[in-house]
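Up next is chain A:
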Amino acid sequence: MNPANYLYLAALLFTIGAAGVLIRRNAIVIFMCVELMLNACNLAFVTFSRLHGNLDGQIIAFFTMVVAAAEVVIGLAIIVTIFRSRHSASVDDASLLKL
Partner candidate 1 sequence: MENLIGLLVLAPLLGAGVLLCGGRRLDRTGHWIGTLLAAASFVIGVVLFADLLGRPADDRELGTTVFSWVPVGGFRADVGFQLDQLSMTFVLLITGVGSLIHLYSVGYMEHDERRRRFFGYLNLFLAAMLLLVLADNYLLLYVGWEGVGLASYLLIGFWQHKPSAATAAKKAFLVNRVGDMGLSIAVMLMFTTFGTFAFGPVLEHADQAGEGKLTAIGLMLLLAACGKSAQVPLQSWLGDAMEGPTPVSALIHAATMVTAGVYLIVRSGAIFDAAPDAQTAVVTVGAVTLLFGAIVGCAKDDIKKALAGSTMSQIGYMILAAGLGPIGYVFAIMHLVTHGFFKAGLFLGAGSVMHGMNDEVDMRRYGGLRTYMPVTFVTFGLGYLAIIGFPGLSGFFSKDKIIEAAFARGGTEGWILGGAALLGAAITAYYMTRVMLLTFFGEKRWQPDADGKLPHPHESPRTMTIPMIVLAFGSVFAGGLFSLNDAFLKWLEPVTGHAEGDSPLTATQVTAATMVVLVVGVALAWAQYGRRPVPVTAPPGGLLVRAARRDLLQDDFNHVVLVRGGEHLTRSLVYVDHTLVDGVVNGTAASVGGLSGRMRRLQNGFARSYAVSMFGGAAVLIAATLLMRAV
Partner candidate 2 sequence: MSFPLLTATAVVPAAGALATAAVPAARRTAAKWLALGVSLATLLLAAAQLVRFDPDAAGPFQLTESHAWIKDFGVRYDLGVDGISVVLIALTALLIPFVVLAGWHDADPLEDSSTRWRPTQGFFALILMVEAMVVIAFEATDVFLFYIFFEAMLIPMYFLIGGFGDRAGERGEAETAAQRSYAAVKFLLYNLVGGLIMLAAVIGLYAVTAHQLGTGTFSLTEIVQARADGRLEFATTTERALFLGFFFAFAVKAPLWPLHTWLPNAMGEATAPVAVLITAVVDKVGTFAMLRFCLQLFPEASKWATPVILVLSLISILYGALLAVGQRDIKRLIAYASISHFGFIVLGIFAMTTQGQGGATLYMVNHGISTAALMLVAGFLISRRGSRLIADYGGVQKVAPVLAGTFLVGGLATLSLPGLAPFVSEFLVLVGTFSRYPVIGVLATVGIVLAALYVLVLYQRTMTGPVAEPVRGMPDLRVRELVVVAPLIVLLLVLGIYPKPVTRIVDPAVEHTMSQVHQSDPKPDVHVNDVEAAK
């Protein structure tokens, strides 16, 4: 089997995640979709590292995970705060970012 399939899979997952980000309204779900995209990237990295035969790709994936963890922490905190203030986790309700 050609390891490139992993890449195709990663692309597919990434796209699905992106679609989720664009379609869903629940901030939490959107967040999950972002995580999905990150994971897709990780898969790609890992595959690349295998293709190139060195570990740098894995290192990057590792860092990605760490950063993702931090991001999730903050992001979820934000969601909770917003929910507290406006009793809704819908990203559409926070639509003041306009002229």
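Candidate selection criterion: all candidates are chains of the complex that A comes from, given by their letters.
Throughout what follows, a residue touches a chain if its C-beta (ideal position, glycine included) is under 8 Å from a C-beta of that chain, and two chains touch if they have at least 3 such contacts; residues count from 1.
Please read these numbers as outputs of a predicted model, since none were measured by experiment.
Taking any copy into account, the candidate from 1 or 2 that touches chain A in the complex is 1. Every residue of chain A that touches candidate 1 in the complex is listed here, in rising order: 18, 21-22, 25, 91-92, 94-99.
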